[in-house]
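I have placed the structure first, in the form of structure tokens, so that the comments after it can refer back to it.
Apart from one protein chain that is not included, each protein chain of the complex appears where it belongs.
The chains carry the letters A, B and C, assigned in the order they are written, with residues numbered from 1 in each.
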């Protein structure tokens, strides 16, 4: 595949685009790039996209609380609604459109088989409180997935109910805190590396802990010495991301775990980057006590523009007894869902319930279908290809972009670059926006904080070499412009549905809901 | 809704678009407008998007005809394939994106319920040759739909197997020819109005008839006098489209039918425009003998970029005996599919089979779901709204565009305009291409042939007033430019994935299949 | 392997370009002893789509499908008809396979949807503003309690006995670790809600009162008096709504003085899915915006002055504020929010009112018939589409017995409040527009038998 598939030499400004520049449409549309109003602007009062009877609630038994004023909900007929959302969807970038190298987010292909499976009536149309004899298949899905997660991580138990990674972190820390309390050893500090994802410190605080941070060393790893020095008896846990947020493996992981345990604390591992090592390394062999797995990353449940996700947490033997309710247990050839009621008998020390019902079933079915499709061999290949792709990007760009840790050896599934060498005030942000014009989603920007103007590139294993080569060509061209201080980068993107948006304005005068013009006026 | 929903005043050329004009991407992409190579260019040999075992066909029983050379089929992994087709899809315009006023094509909203219904395993996963006791539900769908079509048209019988409108025309003409032959009266001529759709004369020829054309009168209707004059005993049938292709109702229809019958010939009605009169007029009351119904127009089965369609044909009592096989018949409370075998008993005079199996079942389920959703009241409203929308467009544009028949009264579901008054060599084509930039699909151009530079606008009933107002505003602005001979119209479209394409080149040196560069060279 | 585009030649070429001799060169940082040289034992290898589909189909067939039997379960998850177009919309690849909208120039689709969603939720709840979704109702409920604590700088919350027991459990779990005090109680099989108890319990340390509306037994109580009492003592009223369809017919909590309104959005657009994923709704008064958890989409303009949307006020959030964030939530439930907003847009004011009326009418009719069964009584004076019956027998075995007859007859309070004798005979029955007269016949017959 050529870098420029249409087989056409970049048009000279005077041609085509010149005419485009001089063309103004009365609709504001530009052919297939269509402007779309808000549903509130489309609304015409009593329109609806459903056909329901008008029933008289004569004998209403609403406790005298009938509505006495309209809600103010717009309604659209079905044709208008389908068009509204279809048009809006076209203003989004997505994996289905191209490379989405958002570091730390593992934006990989989402197989459609998994969507089909999740919609089987036996999974999609089942109530969480149906008697257990009527949901044995659902419980079996949870059980099979749990076993895969345990085998892949080499851990002792798994809590399936957490609803996302951050919720899983909370689950892990609550297990740790419960274990400490159980031995009457209240500790108040959780250590978190500077490079950690924001959810780590936020979760520690949410769980009632104070947070202290551990510095990183030159090689982008946890400064083991500094960590050891801080391991006093007030430390409840250390949260480590491995592979870490610089896309590097923590080679001292086992030693760190031992040191932490020696100090009477626990090791929480942020498993968001499990994709790099699945089938290659078992976290259980590294001495960790708890780790969440983002099914919406490693196991490909669609991210959906911001969730839903799912964050099962694998646990060590030391933490297993404290796992939250509910969980699935095998009793003979029947599966039982252990809830509050039975916790007495089965699970005295569980720290309790984290969410209503039993977790993200719709994600479990997708993840299980994904895992069964890959199998043990496929998953190992996933890790290898994701690491191969990242290193290919790293080595193809290190001569034009500063790669702070490139010397220290290969990266795992992510390649990280800094803005060193950019001239004329061109920033990481400018480069990212120029990538948009080239038809790519930008990489993660300015994270982790330990690298200046960080650009964290995670291609994932579902990108072809051709796609990577095209991305690399685009990056090389933009990097060259950045180093030459090319002012025009500041204008990017120019081809997207919107130019750069004024975030300061948005935060200074927050407009979070639509108000009809009249009201809006009044509000001012 | 404002005409320009983004609430922004048309940007002056020097701003935004200027920068766009000066930006050239190395990928050829423009943000969300992505260039996509051919599968043959993406191919890398043995890649596949399925996981199948390599089985050894040791004991192969292929009659010694094993393949001895590769086919040359490219293969893509699933992520690449999904991306390939998703990217390509984004280069299409569609009803889901906006107004698609393609006259004569009835591009209305396609309800997703119908897609869901067609995919129910009981319909989608049933073999056409299953024993009849195992497909009673499928036969019932055909039967229920048939009854609706008969009630809506006031006719005596319906042939369900034709695969599209043109196939339905063929079915109708073959019934007519069989009826004539049955009475030993071979006739050789079919009369077709000048304004008829191309399939009418083509079908007549395909059925072995000679075609003569009937002129239209000033009012855009069939010239009844001229027709009567030509009704000699060599005339087998007259094909009339009603409402006709100028979007006008033929007021003399009944009189025409009577005259045709008096001359011993039959009346075929092209029902492509049934949408304008469904529930308002029964063609059976107008004396027609056969009419096809495009389920993919009036009854909203998706057009799919060029089919599949379905063209059931309703028949008068005179033609009913000659209907093709197979058909469904009620025997007690069982439904039977009458095929060749039983034609002897049931249907001695059937002209035979038009297609393998029993017709477009997948379209029947969709059309039936559509009809049941609308009901008798909804379908009548469909006709009224489609006619209302067309007349609204007609009256909103007649002051800026020449509307040849506007004086003679209202139109039906289509408004027709001519290029009269366009200056500086600006053509209907130029106007159509400018509409593309405004975010609309062009209307039907240069058809029917009886209007110079015809523009046939069919909004359909599934367009909102807001959508029509926006379309009208765009049309008024372009019409004004066309009359002022604005040269820039010739450059349109400028915002579409492609500028105007060289159709002459395509026809002069046809390239109909991909050839690897080497071969292509060799071929020259 | 169908999901992996790299061919072996690709891999070799790329290794060569990298200057590695084998893939293991790229895993050098992993200590040898931690590296697995082979496949993990005892796990199956990759499988064809057909094989996987067969396996999953077999599992799915082991469940009783709600749509295929007379079905009356509710208690926080409701079965409503979702238009087919909603599922089509959420399967658009541009929505399904995009990330949180960090790059607004190419995420206006998701951002505008969220802005519309926030507005709909705020209006439905009768509040000024709403956020871009939480995990679900139960976690949103705890976040609301926390938020009330931040606002009032108090840490004693009073939970209504009508609050869904799972929501109570979640709060209880968290409170143990945050040191908040929670006042809780089990409900009573009684037409009266515990408004008086709540009002009486409010004191100067009270951060908030948490009331579900309609409550777990289906009862509907005026929130006005509770709001007044709370405000009088500087406490907030947190209202929880598990069945948003009810708000098509009854007054919005915000109108009655609730300061924070949270709830479950599942019943509009999302479907049952054995309990997840669902979508948490979170709304409040504008003055509290900076204490709010979760994402917020806001309106702004682009470099050309065109209206556009961005994620805003992120200084509240973990990725900026880290341990000082208002919550640790990151990924929430945007795709479910899309399903919710799309369904609600299809309903509109009129459709939601009609849907709510239809639900209530059917529930009233069913309640009358069931209450007429000898020994069975209806405890509710008021309800929307869900009510509680007192049976002459223990409800939990009754539910199992009805399963034998192919009827999913409701949720027993024994399942929700194990060991609470006083509630043992309570059966909560939900009746939505998806319930047919034949379904009610079947339930009535089954219930008669098990109660006989």
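The rule we apply is simple: a residue touches a chain if its C-beta (ideal position, glycine included) is under 8 Å from a C-beta of that chain, and two chains touch if they have at least 3 such contacts.
Just so we're clear, the structure is a prediction, and the values are computed from it rather than from any experiment.
Every shown chain that the unseen chain touches in the whole complex is listed here: A, B, C.
Among B:318, B:336 or B:372, only B:372 touches the chain left out of the display. Checked against the hidden chain, the listed residues B:229, B:262 or B:505 yield one contact partner: B:505. Contact with the chain that does not appear here is found for just one residue of B:241, B:360 or B:470, B:360. Interface residues of chain C with the unshown chain, by the touch rule above, are 2, 48-50, 53, 81, 83-84, 88, 91-93, 346, 433-434. Contacts to the hidden chain, counted on chain A, fall at residues 6-9, 11, 15-16, 31-32, 44-53, 76-80, 82, 86, 111-113, 115-116.
Just so we're on the same page, only the chains that are shown with their structure count from here on.
Of all the chains, the one whose CA centre sits at the greatest distance from that of chain C is B.
One simple way to say how far apart two chains are is to compare their mean CA positions; for chain A and chain C this gives 20 Å.
In chain C, the positions touching at least two other chains are 1-5, 10, 46-47, 49, 83, 85, 87-88, 93, 105-106, 303-304, 306. Annotation for chain B: residues 6, 8, 11, 16, 31-32, 44, 51, 77-80, 82, 86, 111-112 touch two or more other chains.
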